[in-house]
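Shown here: the complex without one of its protein chains, the others still in place.
Coming up: chain A.
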Amino acid sequence: MTLAPENPLAPETPAAFPVRGHTARLPWPFPDDLEAFRYSVNVEPARLVRQTAAGSWGGTIVDLGGEEYGAIMADRRRILDADPHRVRLMPGMGPACWDLLVYYLRDLAISYPHVMELSEHGDVFHWRNHALGTDQRFVVGDASTLPYDPMTFLGREIPDDLLLVKERDGHLCFDAGLVTFAAAWSVSFDVGMTMTEIHNPVPRLTREGVTSRAEQFLRRLPADQVYRRVNWTLSASGSRKLDVSLEELPEWGTDIPALVRDEDWARLQLRIEVEHFIRLPMTGAVTFNIRTHMTSLEEIRQIPAWRRQLAQVVLELPEDLAAYKGFLDYREPAMAWLTAPDRTDPDRTASEKELA
């Protein structure tokens, strides 16, 4: 993987195939043959490269985002600077955050050797990220040697939301998090809760035993395996905005009603979350890190296999799940737009398309 931008001379018009950049790297959340979605413990080994109808994804634990890396990180840092409460650590989670930082910096330096370097002399580490200009020496475990706490330091280097779960009194608890890109939840509200408490609002999940199976899976996660899971919804914003957290509700709360009113379905975003589960060996904490990707219906429309599958899955979803995911009220017109046959001219405006 390289951070070099795409060829600037590439045609602006949507190419038929192969698709480039953002869409080619997108972790399409559905298996090829999936027609109906229900929640399950849909985990698979990490680093497995998956081919999609538009490209491939998944070779690394951290997806820097190609040419979007700089913009995502600028967004992350802006949010952290403006709202320090996006980082929440329960008592005793300091060592686990160091464990997380050491694991990720080591992994990044191997995954992106042309961009990132790490040298170690005992506890003394030297981290360089040439894409962002970071050059930091620090002593593992000594907070005074970093400009931020270790979780924040890592969160300012990679696009993933960082979540750590740890066992307390027989339950897995979400005891540390740096979350700037939450989908309608708040790290301040959820931190310290058990997995069951956090997932109670999701229809069917706890009643059908998915939460307890997922918790069992995380509790028994072996030290020598890394797993991942893909989750999805339609975003609560009709833009690439990743931060649709409860903290920012006033900023995005009217987006979808406006989009629905204007029938501007092209802007609707499929939000894809790739979660990685790693048992950190120094503390036994387990990561639940989330990397969020967005793609618009306009982009999905250009991949025939995707447009058919998304419409099928969204329309088939039972009402309670569609309501939870937030698209019960508008899924029919949105999916009708997505699958309408004569959507080939990219110059037409949304309203013209609706008149056509």
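Here are a few things to note about the model shown:
By our rule, contacts are C-beta pairs under 8 Å (C-beta built on N, C-alpha and C of every residue); 3 or more make two chains touch, one makes a residue touch a chain; residues count from 1.
The rule is short, and it goes like this: contacts and distances are computed from a predicted model.
The UniProt record for the undisplayed chain lists the protein name "PDR/VanB family oxidoreductase", from the options "ABC transmembrane type-1 domain-containing protein", "PDR/VanB family oxidoreductase", "Proline dehydrogenase" or "ABC transporter permease". When the omitted chain is restored, the residue from A:D149, A:D175, A:D255 or A:E273 that touches it is A:D175. Within the whole complex, the absent chain has one touching residue among A:D33, A:D81 or A:E319, and that is A:D33.
The missing chain lies against chain A, touching residues 27-33, 45-52, 56, 59, 90-96, 98-99, 102-103, 106-107, 110-111, 120, 122-123, 140-141, 166, 168-170, 175, 223-226, 281-285.
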